[in-house]
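In this view, the complex is presented without one of its protein chains, the others remaining in place.
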């Protein structure tokens, strides 16, 4: 009975590289990881958005309307729905003049309990220490 | 009887994106462009290396030894062999502390008459004005 | 009305460069212009048939076919495709494959050339 | 001896990220370690068979097959591959295809994980 | 030379834009380039907007990223793809995608 904790750090903006999307899709895949593991063993993935990565969390993205693509804010809602921990760096948001009001914060409409957490970088840094492995996107 | 002049500007270093390689391979393809054109019509491609793009011109690259890939300096020699004009920005070389001695300058061993020309940016800028179309790599 | 030649080197999924190239082609055709679209490097990924349409990934097969029906000429660099294992068998119907000289020749009488060479 | 899990998202040609991943796998196997290699996104391009070996493009089919014979496990993200039209038919023999959970599961007992997620 | 420069990134790895000095320049912000039209870092707008040029940003690329046209700097004109085609053919002669 063991848990391997993965920390996903998203440092790039959306729609330029596939990185932020792949961070979300891979994190969501923790839902089905048990099929490969022994009873009681687990792999978890928490996601932190830092630097330009915080731009992924902007609400009201219209990628579906214009490009036929699930927008990244909708993807974040799906991650909340499967209970992924999501942190957004407070200092980076403030640097861009953005506030919590500008972000996707919850997925209440889908019945998700989890919310996006805006936290100081020091807290993200502490989480990174606690993880078994780090994956930078 | 007309000539369309293309200016290729390589602004990125080698081996990170395919851009510099594709600039060279596309320029070399001017050799066979006549098959699509009327008698006497022509398309030419001149190449300028600016910014980090000048790093493509470093001599003694060993990409073949380590990656099984034609190295970019060898590729530049092939371009000289088919009489492509090649300019390298003098100010950018100097910024990096590089001199002509550090560069691939000719392809004498293959019998090429053309040489790589190190010129001030102002000259590259003037050439850009003369071109019908610009393609940035 | 003029002729626009677009070259694009980016992969199908990721940067949206190919999406942009296809949408700009559509807008130009809509305005009555002629458009040649050249894909080279990772851009040759656009030429593969039977891309499975997922909502998480760009899928351009459908809009591309519609544009080809409206007169868009689209050509992939043959060597770039073959180097990636994209053989003739997996190429979309109507998608041409030529050497790089095709792109250069297309610029000969183009009024405008947009070369999307970014990363 | 330990286990190394490598994930790589880059395309076959361009950044040399996949070349690096394959070469690092070789060096680790040489040292007696176990290596799992996961390719996702454009990295799934590595899984296509019959890549034509040109000297102007990375071609990793041969070194990869040698490493697979020495015990390398290499797996492509199935959805990422399908979205690009890389179907089972064009997949190299011995190259596995799974959902993304395979990668996560591989990290469970990995001593080291190197996730090559750059552009 | 009348040059239409396409900027598709927010963080650029090339400094080409700083060197270009055509007689007339239009800077077309597309894809992640549209962040230059809207984001301020520590209160300062993107330095790109200090260039001597006409500025355009693609409406659909702004909205794709959740950026409202009300956030766009007053120097920048928001355009559609159709308007972009007209600009390319009528107002500029050459293009540069950097």
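Chains: A, B, C, D and E, in written order; residue numbering restarts at 1 for each.
The definition used in the following text is that contacts are C-beta pairs under 8 Å (C-beta built on N, C-alpha and C of every residue); 3 or more make two chains touch, one makes a residue touch a chain.
Being a predicted model, the structure only gives us computed values, none of them experimental.
Note that the undisplayed chain, when the full complex is considered, contacts A, B, D, E. Checked against the full complex, the one of A:12, A:26, A:58 or A:77 touching the unshown chain is A:12.
Across B:19, B:44, B:61 or B:85, the single residue that touches the chain missing here is B:61.
Residues of chain B in contact with the chain left out of this view: 13-16, 52, 55, 58-63, 65-67, 71, 73, 95-97, 102. Touch with the hidden chain on the side of chain A covers residues 9, 11-12, 50-52, 121, 125, 128-129, 131-134, 136. Not every partner is drawn; the one left out touches chain D at residues 2, 4, 15-17, 20, 23-24, 26-28, 30-31, 33, 111-119.
Here, only the chains that are shown with their structure count from here on.
Number of steps on the shortest path from chain B to chain D, with steps defined by chain touch: 1. Chains touching both chain D and chain E: A, B, C.
Greatest Cα centroid separation from chain B: this falls to A. Among the chains present, the centre nearest to the common Cα mean is that of C. Seen from the Cα centre of chain D, the chain whose own Cα centre is farthest off is E.
In this structure, the chain pairs C-E and A-D differ in their number of contacting C-beta pairs, and the larger number is found at A-D. With each centre defined as the average position of its C-alpha atoms, the distance from chain A to chain C rounds to 33 Å.
Between chain A and chain B the centroid-to-centroid distance comes to 43 Å (mean Cα coordinates, whole Å). Within chain A, the positions touching two or more other chains are listed as 15-18, 25, 67.
In chain E, 9, 13, 31, 94-95, 97-98 are the positions where the chain touches two or more neighbouring chains simultaneously. The set of touching chain pairs reads A-C, A-D, A-E, B-C, B-D, B-E, C-D, C-E, using the touch definition from the header.
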